[in-house]
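One protein chain is absent from this view; the other protein chains keep their places.
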Amino acid sequence: MNDKKIKKRTIIFLTASIVALLIFFILGLMLGRFNIAIDDFFKAIFTSDASLDTQRSIIVNLRLPRTIMAAFVGMGLSLSGLLYQETFRNKLVSPDLLGVSTGASVGAAIAIVLGLSSAFISIFAFLMGLLTVFVTVMISKLFRNGSSTILLLSGIIVGGFMSAILSLIKYMSGDITTLASITYWLMGSFESANMSRDYILMGVVVVCIVVLLLITHPINLVNQGKAEAQTKGINYNFYRGLIIVLSTVLTAISVCFCGTVSWIGLVIPHIVRLIAGRDAKRTIPLCITFGATFMIVVDILSRTFTDSEIPLSAVTGLLGTVIFVIILIIKRRKLNEHKDI
Amino acid sequence: MNIKTSNLSFKYDKKAAKPVLNHLNLDIKEGTVNVLLGLNGCGKTTLIKLLAGLEKPTEGSVIYGDKNLKDIKIRDRAKIFAYVPQQANVTNDIPVRQYLSYGTTNTLAFYEHPGKEEMEKVEATANRLGISHLLEKNLGEISGGELQIVLIACALIQNTEILLLDEPTSALDMKNQNLVLSILKSVAKEGKTIILSSHNPNHALFLDSNVILINNGVVCDEGKAKELIKVNKLIPIYGEHVCVSKDLGYEEISFK
Partner (left out) sequence: MYKKTFVPLLVALASVGAFTGCSNSGNQNNQISVTDMVGTTITINKNPKKVACISRTTYDLLVAYGLGDKIDGAYKGTLNNSWVPLIYPESKNHYVYEYNNSAELFLSRGVDLVLAPEKYMADDLNAHGVPALCVSLYGNPTFDSYVTFLSQLVTKIWDGDDIKTKASAWENKVNTAINDVKTELAKHELSKKKVFYVRGDKDRGVCYTDTKGSFTEYAYRTLGFDFVGSTLSTTQPSKEEIVAQNPDIFVCGGQYQNKNINILKTEEPYINLDAVKNNKVYNIPIGFTAFEQLSVMTPIFFYDQANKIYPKYFDYDISSMVKSSIKEYFGTDVTNDQVSYMLNGLNPEGGSLY
C-alpha cells in the first residue's frame, strides 16, 4: 500500500483513538455500580456541594485512580506485547514470553501465603518478575549462542519452572481462602488502585515510552534481525537488550499492581499493525492510545454490571477473542484478494 | 581501502576438531572485484560473515585499511562496508520503500528517522536500478530476482566503498543472474571494492574479477579469473568431470 495512504490512515486512527480515550476516560469516571446522574456528576466535580460528598468521594477516590491505572496498564501491556512480537519476529508472542508474568505471579503468591499487605504483594511481584527474566537471560547465555530462538527456549523452560513453583505454592497454601486469594490475584483486578500507586506506575510507564519513542528507528532495524541491523549501523545486541529490559519493566510494573491480564498484549499489537504496518514510529503511538482505551473499557465492564468485580482476564479474554476472530476474518479477506491477483 | 585478513581462523564450536577457516590470509586491494569460489560448506559464507563482523574470529583478525575490525564501532563499520544477506533471512511484511530507507541509517542519529533527503536517495537508487515500480509493494510480494535487486539497492544506498555479498545469485534464474551481475559490473566501474561468494566459476569470468579459491578453510589459489579458471586448477576442487568448453565462442566452465 502507498506509504502516504498509511501515513494518512495512521494520523486518522491516532486522532480518533485519542478522542475515544478521552471519552472513555470520562465515562470511566461516570459509570459504575453506584449510580451518579449526569448533572450530579458535574456538580460533584465542579462545585463543593456537601450533599454530593459520597459521589465526589467515589469519583475521586475509587474511579479516578483505577481508570488511570487501567489506562497505563493498557499502555504498558500492549507496548510490551508489540515489542516482544517485533523483537522475536513472532506474532504469537505475548509479554509473558520470558517468564515475567509467571515470575511475578510466584512473587505475589509467596507474599499472599506469607500474609503480607498488598504493597508487599506488588513489590514481591515486581522483583520476582524481573528476577525471572534475568534468570531466563542467564540460562540462554549458557548456550553461548545469541540467537532469539535460544532466548525463547529458555523463556519456556524458566516459565515452566515458575508455573510448577506456583502450583506448589498453591498446593501448600492449604487454606482454601488463601488459595482463593492467589487465584483471584492471578486473574487480575484494579481494586487496589490508589493515587500513590498510580504515580509510580505513571512514572515508570512514561519514562519507558519516552525512551521507546526516541529509539523507534533502531527498533525497526532490530526487527530485521542481527545481520541486517548490525551491518546497517545499529548495535543489535545493545538495542535488543534495551528493548527487552523496557518491555519487561513495562509488564512487571503493570502485573505487580493489577495481577496478570491476558490477551491485551497479543490483540492490540495485531490491530495496530493492521492499520499502520510495521513501522515503530507509527505502531508505538497507536499502541499507547489503543491499549489505554481498550483497558479502560475492560475496567468499566468488569465493575459496572455485577455486585463484585469480574476478574480482568475474564473480560479481556472474552473481548479479546471476539476481536481476534474479527481480525482473522479481515486478514483472510485480504489474503484472498492477493490470491486473486 | 584495502582489506586484509591475517591468520584468520574460525570454529562454530570451540571444541570442534576441524575449524571452518584455518589460518586464512587474504589481501584485497581497493577497487577490485573479488569472487570467492569453492564447494558448498568450504567456508565462503563464513568468511563473508567474518568480513562483515557478524561472527567473531576464533583466532587472527580482519583489517580494514589500518584498523582492526573489532576496534571499529558498529556505526562506523556501516560507513565502510555494506552487506547483502542471503534472501532467506529477510522479513517479508514491510514495504520495499521502508526497507530501502534502512540503508540510510548510517547517516542518522539514533533518534532520527529517514527524512525527505534520505527518501530522495532511496528513490534515486531505485530509479537507477529500475525498481521504482516496486516501492509500495511488500518484500514478500515481489519475485526472487526483484528481491535480490532490492537487497543490492539497499546496500548501495549505504553509499560505502566496499560491498560484501553473500551468494547474490544463488536463488535466481539465468535472466536474473545476468541482471544482478550486470548491476555489479556497473557498480565496479565506479571504483567500489566488491567481494562476493558464488558457486559458479562462470560468474567470475563474466565479471572479469579476481578469484579466491577456497578449499578446506584455506585459500588454495588466487589470481585473475581468466588465468586461474583452468581445468587443472579446478579439478582438485570440483572433481574430475569439470571441463572448459568453447562451443559458444568463449570459455565456459561446464562438466562432462
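Lettered A and B in written order, each chain numbered from 1.
To be clear about the criterion, contacts are C-beta pairs under 8 Å (C-beta built on N, C-alpha and C of every residue); 3 or more make two chains touch, one makes a residue touch a chain.
The structure presented is a predicted model; accordingly, all values stated were derived computationally and were not measured.
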Among shown chains, those touching the left-out chain: A
Which of A:Thr15, A:Asn61 or A:Ser167 touches the chain that is not shown? A:Asn61
Extract the touching residues of chain A with respect to the undisplayed chain. 32-35, 53-54, 57-58, 60-63, 115, 174-177, 191, 303, 306-309
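Everything below uses one rule, namely that only the chains that are shown with their structure count from here on.
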Chain A and chain B: spacing of chain centres that average the CA atoms, whole Å: 43
Residue positions on chain B within touch of chain A in the complex are 49, 52-54, 74-75, 77-79, 81-83, 85, 89-91, 93-95, 97-98, 102-103, 105-106, 108, 110-114, 135-136, 141, 158
Touch list for chain A against partner chain B, complex: 1-3, 89, 214-218, 220-221, 223-228, 230-236, 277-279, 281, 338
